[in-house]
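Note that one protein chain is taken out, while the other chains of the complex remain in position.
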Amino acid sequence: MQRVDHSFKAMGGPARFRMEVDDVGLADVAVTAAVAEVERLERKYSRYLDDSLTSRINRAAGTDEVIPVDAETAGLLHYATTVWRESGGLFDLTSGVLRRAWDFRSGRLPGQSEIDAILPLVGWDKVRWDEQGVSLPLKDMELDFGGCVKEYAADSAAAQLQRHGVQCALVDLAGDMAAAGAPLHGPGWPIGIRHPRARDSAAATVILPKGGLASSGDYERCMEIDGVRYGHILNPTTGWPVGGLVAVSVLADQCLVAGSAATVGMLKPASQGLEWLEGLGLPWLAIDMDLQCHGNLLEAGSH
Amino acid sequence: MTVKYAVAGLVLMLLCGCETVQPWERGLLAKDGMQWTPDIMDARLRSQIYASKEASSGGAGAAGGGCGCN
Partner (left out) sequence: MAAQKNDRNPALMALTSSALLLPAYQSVQADAPPEFAEAGMQYSKYKEDDITGKKAFGGGSERFDIDVAQFHLLAPVLDDWSVAVDVAWEDMSGASPWFVGESASGDPKVIMSGASIEDTRTEVSVTTRYYFDRGNGGLSLTYSDEDDYESKAVAFDGAFNSADGMTTYSGAISYSDDHIDPTQGAVPTNTTSASKDIYSAWAGVTRIVSKRAIVRFGLSYTYRDGFLTDPYKFRDSRPDERKEWVASGGYRRYFEEQNSALHVDYRYFNDDWDVQSHTLDVAWVWDYSPAVTYTPFIRYYTQHEAEFFNNLAQRDQRYFADDYRLSAFGAFSYGLRASRKIQNWEVSVDAERYQTDESWGVFSGEESPGLVDFWRYGIGLNYIFK
């Protein structure tokens, strides 16, 4: 068995496949297919690309045009609806427009009127979709699949590697990971979990035999004004930062589910977030505002 | 005569359904009414009854056992 690594850039960050294979030629074919799959999803759903499906949907907002969707997009819309419902409306793919009010580099808080002007454009229940098509009823409404596509892409890339014969693989898309088969020696892929204070070293190591590990962090983009920390995770119903947990990592059979579970944990106020994570029954880790660690990920995830 | 039918059938099969139906699009095919034999007992009974009243038998598998159908 040989160890093969492949690094590339995708979805706005570093991407890496770690594999163990007998046949390097086979690995090359698999890598090509998996990279193509990640790039396909980026081209389809990125809101930064003009000809992506997301951009087409957003340009048609407020018109009567219904953008046709395929089974995959319908599946993502259905999934987003499920998470929206289970999170009590906090996980909302239309909430991206609120970034227009928040500029984290400026060090300036938005005025309430700026937020009030945008809030009517937010609301998953306003989105009209079915198995055939989707449309946004108000001009300037936006759909942003960013809340699930990266995790879904990790799962899909891992499935591609597996379908092409790679039996031990770890897909890492800037911290969202999907394992398809554990490495030959050892119980699983060793993954370092970063502590928000010490950004370069791992706080702990978790072993991932299969499934997905996703992390959500509020420590990358934030502002501190008058001693109060404003994170970039915004509550879609108020438009203001949640101010809850600072970092969450969840382990699940699918990176997509792990990612949504972590995101919802961050969207709730701290104590409710901890309850949500505890209640799911998955291995989890959360770090609160006081940099206290909660959760069983380190016991459950390591051997 | 049978060979003619066999060839015609195979050609028909090759001609139809050239576009792959993805696994997640096969929901309709999984419905109860779309199973090839929705009811096993009913199929066995009717097959047995017809074979005992007619000169033909078979059609969906190897012949299996016989009976003293009179």
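For reference, chains read A and B in written order, and residue numbers begin at 1 within each chain.
Just so it is clear, a residue touches a chain if its C-beta (ideal position, glycine included) is under 8 Å from a C-beta of that chain, and two chains touch if they have at least 3 such contacts.
Keep in mind that what you see is a predicted model, and the values were worked out from it rather than measured.
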Quiz item: In the complete assembly, which of A:M11, A:A27, A:V83 or A:V242 touches the absent chain?
Solution: A:V83
Exercise. Quickly run down the residues of chain A that touch the omitted chain.
Key: 71-72, 75-76, 78-79, 82-83, 85-86, 152, 155-156, 159, 163, 208-211, 251-254, 256-257, 260-261, 276, 279-283, 300-301
Quiz prompt | Missing-partner contacts on chain B, residue numbers | solution = 1-2, 5-6, 9-10, 12-13, 16-17, 19-26, 28-29, 31-34, 36, 38-42, 44-46, 48-50, 53-68, 70
